[in-house]
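The structure under discussion is supplied below as structure tokens; questions concerning it will follow.
Here the complex is missing one protein chain, while the rest keep their positions.
By written order: A and B. Residues from 1 in each chain.
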Amino acid sequence: MSAKRTLPAEPARSVEAPARRAWRYPPLNALIGGGLLLILIGMALLGLVWTPYEPLRLDLLARFQAPSAAHWLGTDEFGRDALSRMMMGARTSLWISLLSVSFAVVAGTLIGMLAGYLRGWTDRVLMMLNDALLAFPGILMALGIMAIIGASQYGIVLALGIAYTPSVVRVVRGSVLSLRELEFVEASRVIGNSEFYTMLRHIAPNCLAPLCVLATSMFGWALLSESALSFLGLGVPPPAATWGSMLAASRPYIASAAWLGIFPGLFISLALLAINLFGDALRDRLDPRMRK
Amino acid sequence: MTVPTALLSVQHLKIRAGVQGQLAVDDLSFTMAPGEIVALVGESGSGKTMAARAAIGLLPAPMQVCGGRIEFKGVALDSRDAPAMRRVRGAQIGMVFQEPMVSLNPSLTIGRQMSEALKLHTDLDAAEIRRRCLQMLQRIGIKDAERCLASYPHQFSGGMRQRIMLASVMLLRPALLIADEPTTALDCLAQLDVIELMLELTREQGTAILFISHDLSLVARYAHKVVVMRNGKAVEQGGIQEILLAPRADYTRQLLEALPSRGVLAPLPPANGPLLEVRGVCIEHPGPRSFWGKSLPKRVVHGVDLSIAPGETLALVGGSGSGKTTLGRAVVGLVNPCAGAIRFKGVDILKAANRVHRLQCQMIFQDPYSSLDPRMKIGQILAEPLRHEPGMSPAQRRQRVAETLVDVGLAEHFVERFAHQLSGGQRQRVAIGRALVRRPQLVIADEPISALDMTIQKQILELFERLQKQYGFACLFISHDLAAVERIAHRVAVMNQGEVVEIGDRDAIFDTPQHPYTQQLLAAASPLERLAGGGYRIRTR
Partner (left out) sequence: MFRFILHRLGMAVPTLLLISVMVFALIRFIPGDPALLMLGDMADAQSLAQMRSSLGLDHSVVTQYLIWIKSVLSGDLGFSISTRQAVLPLLLERFSVSATIVLVAVALATLIAVPVGLFAAWKQNSAMDLGLVAGATLLLSIPSFWLGLLLLYAFGIKLGWLPVVGYVTFADDPLKAITYLVLPIVTLTLVEFGAIARMARASTIEVLRLDYIAHARAKGLSEGAVLWRHALRNAFAPTWTLVGLILGNLLGGIAVLETVFTLPGVGRLMVDSIFARDYPVLQGCLLLITCIYVLVNLCVDLLYPLFDPRVKL
């Protein structure tokens, strides 16, 4: 038992036990979540090649326009088209989240497997370091790292990636440890396979399911954290647009140009909702199989 | 109106899952008189548990009664409203469950749980309730009853927990006790204990018992009446003696024949020297890890001596905690002994250099649901051991896999399937195939049939016999069930608390057991024996 919580084989962040009865095929939450995600990703990808207007182009004659046929989401204090900036923001936010989650997954899996495979003192030391890292709440760690590196796109990726790696290590190591006890892993050793081969062939593939579920959740945290950091002014520097910084920029004008504050937040919420729904469906689908 | 003397009367009961689902119970009818012991016997999926739950009105959510009636003391169950039903539960009908690990609330003390029902159904004061609880605990043999009341369930063993649960249910003197496989999760000696206690308590109070079980031989000793169920239907019912002597339905006959019996064993091939020798082996488990270093290791196996001749089956029998599984794992290398030697054909296989020889000993694991990798196809699972077989081309490997599949009784197209698509019995066949694919000379079978239904157990044992004749391997058959080994073992070794207490030829052990522990195990084993005319009767030892 490690020094920390004993949630049954679950990461340090909240992941709840899967217990809902399966809905009719295909489940509603997968459809809604997946659909929303596709729309948002589509929006981001589209923004790579085309936006209604230039996101960075100032047009001081068209400042503070309410949503209309010409500007679907209105314009901001510099006359920039809000919709174009949202599309750009989608791209930035989603890309940063994806990168940081990938970083955490790769780094965390390697370390987690190492700790689970080697056991003994290596495991103890790694776990102690891991627990210490976990003692830094996510945003705090990111803030600390940003303070050193300074605000930049890849800075955020690094900061968030490091902040989330300990959770992955926890989950992977937990998986490895519980899988080791299962009979098919023992059978592999009895057949004559080396420990290393057993890890690779039997343990690693069976870690995928909890890892997928965690990665989906982490994608949501990363999106939220990136928005929060941008909101605080520590995110990607202007004039680049992210949803969080757009929200921050809208604050002074909240009384007069409310739409500037509503849409960025709405999009963040929709993205998070989509990820949560999709993650739920994924977890329900993957886990009962593993239980068998 | 039904006959007023029937305590419980089930008439044409039908239960199904939801509105459209399959029928879990189909037209079941039986009656119980006060003080009678009726057994509902069937394998998994027979509907016996659902029927029992319906009797107490606790069907799990999607299941509902869609036809027939259940009458308790002349009043139909569904005519009672919820509060009335709750008054009946506990006070008139009590229920004991299967899994001792989860049948008691882990976060409440024993005292609170025992007194809860009394508080609800009677208006005795707290002191009187406590007195009764203490009395009952002493009755079931708990020495320090006061401390027990203040303790938590996890501080007791499985057998103890079942006794406590029994005690707390019987405190209310119900007229009917429903026992849903109360001893299935316990080892054979603990089983006997719990059942005898149950009978004592119910006899004193004249309580009727509805005993649910998958084991006909277990209920044969105690039940007055038996209802045999299959796929939701009652296949046969009647007095226990009649059914045993002359079973009418085919399925009942199948169930009875599934009980192992002593067979004629094949003669052993001539051999010079034993195949496997175990000398003075001691195995320790590391103690629980605490922050400041390890605590004392626990010795699980003390100085065991065994030998197995080529082609022979040696059965290793004992209760839980006897060390038999640990010993088996030591032979295949999953656990390292701290003292002693294990020799295979004279070669010390504890040394890493002699790995090749060690690979001649393979293992069949106990749980068919976790011994196969869920992500691999059956063909891959069977082919994997062949990685260590020198000089086989891929074509030869495929050939061997196909042959092995057919030998274990599965069709060739199973190569493409995944483990979760197979039933428990089929999975165990795959596990056997995996152990045999390299044609090893020694197979360790660790309780290979415990997790299976009775009729499937019989099939697997037959398969085993056939394969042994075909391939000629020796076998160390580990089991807690003495009856299963009666059929296939040449010799039997009995283990208790890490030591071999008795070892000898099968007939000698079964007919004239010497050691008291062996005698206990035999007393707890199946009491049925086959008669010349085709019926069965209860064996008197």
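Rule of thumb we're sticking to: a residue touches a chain if its C-beta (ideal position, glycine included) is under 8 Å from a C-beta of that chain, and two chains touch if they have at least 3 such contacts.
Being a predicted model, the structure only gives us computed values, none of them experimental.
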{"item": "Residue touching the undisplayed chain, where the options are B:Arg16, B:Arg89 or B:Arg506", "value": "B:Arg89"}
{"item": "Option touching the unshown chain, where A:Leu58, A:Ala107, A:Leu232 or A:Leu286 are the choices", "value": "A:Leu232"}
{"item": "Candidates B:Leu40, B:Ala117 or B:Met160 - the one touching the absent chain", "value": "B:Ala117"}
{"item": "Hidden partner chain, residues of chain A it touches", "value": "3-7, 12-14, 16-21, 128-129, 131-133, 135-140, 143-148, 224, 227-228, 231-234, 247, 251, 254-255, 258, 261-262, 264-266, 268-270, 272-273, 276-277, 280"}
{"item": "In chain B, positions touching the absent partner", "value": "56, 58, 61, 86-91, 93-95, 97-99, 102-108, 116-117, 120-121, 152, 154, 165, 290-291"}
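In this text, only the chains that are shown with their structure count from here on.
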{"item": "Centre distance in Å when chain A and chain B are each reduced to the mean of their C-alpha atoms", "value": "46"}
{"item": "List of chain A residues in touch with chain B within their complex", "value": "182-184, 186-193, 202, 205-206, 289-290, 292"}
{"item": "In the complex, chain B residues that touch chain A", "value": "332-334, 355, 359, 362-363, 365-367, 369-375, 384-385, 387-388, 420, 431, 434"}
